[in-house]
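Supplied in structure tokens, the structure appears directly below.
Only one protein chain is missing from this complex, and each of the others stays in its spot.
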Amino acid sequence: MTDTPLPPDAPIEVKDPSRLRLALDSDFFYTFKRSPVAVVSFSVVSIMVLAAVFAPWIAPHDPFNPGSLNLMNGFSAPMEPNAFTGDIFWLGTDDQGRDVFSTILYGMRISLFVGAAAVAFAMVLGVTLGLLAGYVGGWTETIIMRIADVQLTFPAILVAMLIFGVAKGITPVEYRDQMAIWVLILAIGLSDWVQFARVVRGATLVEKNKEYVQAARLIGRTSPAIMLRHILPNVLSPVLVIATISLALAIIAEATLSFLGVGAPPTQPSLGTLIRIGQGFLFSGEWWILLFPAVTLLTLALSVNLLGDWLRDALNPRLR
Amino acid sequence: MRRHLFAAVLLCAPAAHAAEFTWSETTDPQTMDPHAVNSTPVLGFLGNVYEGLVRRDEDMKIVPALATGWEPIGEGEGWRFSLRQGVKFHDGSDFDATDVLFSYERASSEQADTSSWFAPVSGVRMVDNYTVEIMTNAPNPIFVDSIANWMMLDSGWAKANDATRPDKDAGNYATLNTNGTGPFRVTRREPGLRTVLEPFDGWWDDATHNITRAELTPIQNPATAVAALLSGDVDFINPVPIQDTERLKQNPDVNVIQGIEARVIMLGFPHEAATLKYSAETMDKNPFADVRVRQAVGHAINVPAILQTIMRGNAQEVSQLVGPGMRGYSTGLAERPAYDTDRARALLAEAGYSDGFSFGFKCTNDRYLNDESVCQAVTGMLAQVGLRATLDAMPVQNYWPELRADNYDMYLLGWSPGTFDAEHPIRFLAATPNEEKKLGSWNFGGYSNARVDELLPMIQSEIDDTKRQGMLDEVTAILQDQAAYTTLYVQPLIWGTRANIELTQRPDNFFNLRWVTVDQ
Amino acid sequence: MTGPILSIRNLTVEIPTRHGILRPVDGISYDIGRGEILGIVGESGAGKSMAGNAVIDLLSPPAHIAGGEIWVNGTRIDQLKGDAMRRLRGKEIGMVFQDPLTSLNPLLRIGDQLTETILAHLPLSRAQAKDRAIKALDEVGIPGATERINSYPHEFSGGMRQRVVIALALCAEPSLIIADEPTTALDVSVQAQIIALLKALCRNRGTAVMLITHDMGVIAEAADRVAVMYAGKLAELGAVRDVLGAPRHPYTDGLMGSTPLASRGKARLHQIPGAMPALDNLPQGCAFHPRCPYAQSICKTQMPTLADGDGAACFFPLPHTAEVA
Partner (left out) sequence: MLAFVIQRVAQSVLVLLVVGLVAFSMFRFVGDPIDNMLGQERTQADIDRLRTTLGLDQPFVVQYVKFLGGAVQGNFGVSYRQGRPVSDILMERAPATLELAAVSGFLAISIGIGLGVFTAIRRDGWAANTIMSLSLIGVSLPTFLIGILLIYLFSVELGWLPSFGRGDTVRIGGWTTGFLTESGLKALILPSITLGLYQMTLIMRLVRSEMLEVLRQDYIRFARARGLRDRAVNFRHALKNTLVPVITVTGLQLGSIIAFAIITETVFQWPGVGLLFINAIQFVDIPVMAAYLMLISVMFVGINLIVDLLYFSIDPRLRADRTKAH
């Protein structure tokens, strides 16, 4: 082993026990094992995500292909053979004859996709602007924070409606269905980034004056490098916590938007659209159209929230 | 002993003594001015406050109101009306011919939304204080029908409050206040919140209702409206969501009143378009211009299935532009094209589209009853015969501009005839669009047929009923053979009331308080 | 009242963790008499603060007292729970924390914090409590106490704030003060003032003080007797003169060797090799033996105990006769 000194930045190849082993008996995983809430909610979330991803193979029917629907199957109760066609559906069918169980799986796919993408978009936008505002300060900070004020004025619902109007005005109809999903993501994301920005800005202001940042500046690291490699890791834990909570809220926001008629397209209902349709049948006796999607949404959002809660306590060293 | 006495007293109280009545609809009437907006919610509500020369009875027949009688002048150059004497407006002033003249000038003015009713009118003359002559530029047998909703305003009151013309832009005194001759006065108006009516004791007709106070509060969310009816917060809701009809019928303290509305739901085609706008297969011709393709659409849609599930058996199939029970309905042509997917595929193959084609299908999602669900069902059925539709359902305020700009390959349309006569839809939907003659203004597809255009004026001026009906049947037959529109069904009209309420329902969805009785 | 204010008999504090049960305090015993200052010294992590917190029952769970007895003014307090213990804190045992910046509630005036504590223990009217508070501030050397009583903590310097903390600790006339590293956060000049203040208060009021520090200089300055702790156990106990002058435990000797004392002139400082063992893998026998230059085989197997009273827990206490060196 030649003993020329290693360049300061080169990663030091230290032969250590497998990374997995290290992760497995780290404190983080230790507290995870011991907290029943975390284990249960994590498994529920993963089951649901898997079910959503493999929906086409699991679901007995394809609810999104209008051709395959038989309208006469509409409103059949769970497990009871339909009066006209004799088909049996585990969780019954909705007004279009769509099997509620398969539509929940497909719907969850859209809800999770929209939720996750919206939160990711909000996180990236919020964190970058937060870092910029906190680190650079001065005019940039004021401008970003005032933009945040403007953004807070527009609640998610409003942003979605306006963007929908604009998007519908522009895109030709055959792309409209795909467009609807992306508009939803944009709308929910746009109204979420503010909280990321605020938290990151606050944390950056604190980290900025710390010695290790001044040290990094001393050895000539460029500002973006400092922000990304030094400040960001220390700011990540609150961001992660907000991300989990926002994921649950984003899924709910999509449901609320569809209640106002601005959600996913009618031929591809998301979980939220299903609940909106189901809400219409609350008094008419077809309880299953509302009950099952609502329970699914509740469990999904509850587990994501519980996971987020546990994550916040686990990641927050001082609280342990 | 005391308890019995108390019970006894209650029993002998009059069966239906005076009562308060609350009802809700999805939309609040925009204005109190009877000439400002020509829409069912507004005219339906104001029908309780203002009155016209004539009015419709419980079976939609025209009966005298402020006019006691009328007869044609000469060979149909116009109509002479003799007015009712001793009629008072709510503020006590008298009703006479000057008010009719004034109401004609106001209702036919440029600012009024009801000016189209007076297109056939050449002039109005006052013979004496209680006789009026309305001259028409051509014999017009259904003129009296078409002015049932033309309501009389008091010229004195309008001039005093500077409301001689309806004001759509900034609104005026008549937008918020009323002074009619009708059975009820508006005592409180909070737009969008609540409107309160109280009986007008000086009414010329005898009141058969027993209401002391009536309040209309709009409820937008259907589920909340049903909850309000079930919990007794309101006595009557219009409409009852279709899916809730079964459940409400089983509920002892709620009644469901079902009938058919005048609105016909149909699918429209781009007759004069050169190519399709939203087709994935780039084609240089417009398949819907070929009658066989349009007939294939008619055969591909299983209307009975739609009525059975989405409409819960509450609607009626229809084969022409007006529903049964309307004047001029062709009873002989009541057959719709049978649901026959093989026939549909054969027709498509015949027309050269054996493996079908894709196209854009535009729909509303908040205008007609369950419109979005029906469109989804239609999309599914058409897909089974190879007609691959991309459904685009949107709120109604975005819908009309899209249709006017021809941004569709097929569209959903609902039409309710203003005059409850078969001539009305022909004038607006089937006549070749013509701006000056105000024809075919809603004929987006640009359907045009020389014979139909030739027959329309003759129908409008034909006094003899049987001859008029013959011509109407001929037009209906042409439209059916050409499959100009694929008519689906007539919308149901479902009202829900508390068990202790009796009222009368009419196909025009006008709600008359004067026919309501509440027994405590 | 001649007995000791505080007497601890083989006090043990345990913390159950996933690596097994840790004993930061493992069977220590000592007394503090009236007006006496007992210094508790040792490297950081030796369990000094843990002992102090155990006395006033402020151990943060899962740490808890696992054995031994604590007597204050002749009454046993380690079994007291809830309100009984609460009434004791502040009234019988006062505590002074290390960092004056964080020890005072930033949003409350110091006057309010003082009167609040006084009224919690003494049956006085608000006005009497206020006078008492002003007298307490005078006593700890705050100039212009009557005006300053209404100012906020952030309006005082570090040294002044520590004086307020001491005033707060004393205002209910406790008979014992536990001072946990009271001078560590202060700069040297202020340290001397605070030490002088503590000694004066001790003499005038006869309060017993448990002075926890890692700074031998402070011990030499302030303490009457001193207890040296190593890995949760008492290494040596005795009067300051004897322990510092002629340390009998090799660890104390090592500590003295690495403390620059005026009396030692320019003698080279030397450093004890190695580091304090972590509590979860204590060496067999005497915990200090891996670092002890005089360690013998017995040290590696058996645990030396401290005979009650002064002395050193070591099989071969200094000064060594020839054969051992």
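So that you can tell them apart, the chains are marked A, B and C in the order they are listed, and the count of residues begins at 1 in each.
The definition used in the following text is that a contact is a pair of C-beta atoms (placed from the backbone, for glycine too) under 8 Å apart; a residue touches a chain by one contact, two chains touch by 3 or more.
What you are looking at is a predicted structure, and each value in this text was computed from that prediction instead of being measured.
Of the chains on view, those touched by the hidden chain across the whole complex are A, B, C. Set against the missing chain, the residues A:I47, A:A83, A:V124 or A:L152 yield one that touches it, A:L152. Only one of C:T17, C:N105, C:S157 or C:Q302 touches the chain withheld from this view, namely C:N105. Only one residue from C:H19, C:H64 or C:R87 touches the chain missing from this view: C:R87. From the options A:G92, A:G107 or A:G272, the residue with contact to the unseen chain in the full assembly is A:G272.
The hidden chain makes contact, of the residues C:H154, C:R203, C:K300 or C:H320, with C:H154. Across the interface with the omitted chain, subunit C contributes residues 56, 58, 86-91, 94-95, 97, 99, 102-108, 116-117, 120-121, 152, 154-155, 165, 168-169, 172. The omitted chain makes contact with subunit A at the following residues, 37, 142, 146, 149-150, 152-155, 157-158, 161-163, 165-166, 168-169, 245, 248-249, 252, 255-256, 259-260, 272, 275, 279, 282-283, 294, 297-298, 301-302, 305-306, 309, 312, 318-319. If you put the missing chain back, the residues of subunit B touching it would be 30-31, 36-39, 110, 113-114, 116-117, 167-171, 175-176, 190-193, 217-221, 223-225, 227-228, 230-233, 366, 395-398, 400-401, 418, 428, 435, 438, 441-442.
Operating definition for what follows: only the chains that are shown with their structure count from here on.
In terms of Cα centroid distance from the overall Cα mean, chain A ranks first. Mean C-alpha positions place subunit A and subunit B at a centre distance of 46 Å.
Here the spacing of subunit A and subunit C, counted between their Cα centres, is 52 Å.
Multi-chain contact residues of subunit B, defined as those touching 2 or more other chains: none present. Touching of two or more other chains is recorded for no residue of subunit C.
Across the complex, subunit A is touched by residues 222-223, 226-227, 230, 241, 243-248, 277-278, 280, 302, 305-306, 308-310, 360, 362, 365-366, 370, 372-373, 375-377, 379-381, 383-384, 390-395, 398, 407 of subunit B.
Contacts from subunit A toward subunit B in the complex involve residues 66-67, 69, 71-72, 74-75, 84, 95-97, 165, 168, 172-174, 176-177, 261, 265-267, 279-286.
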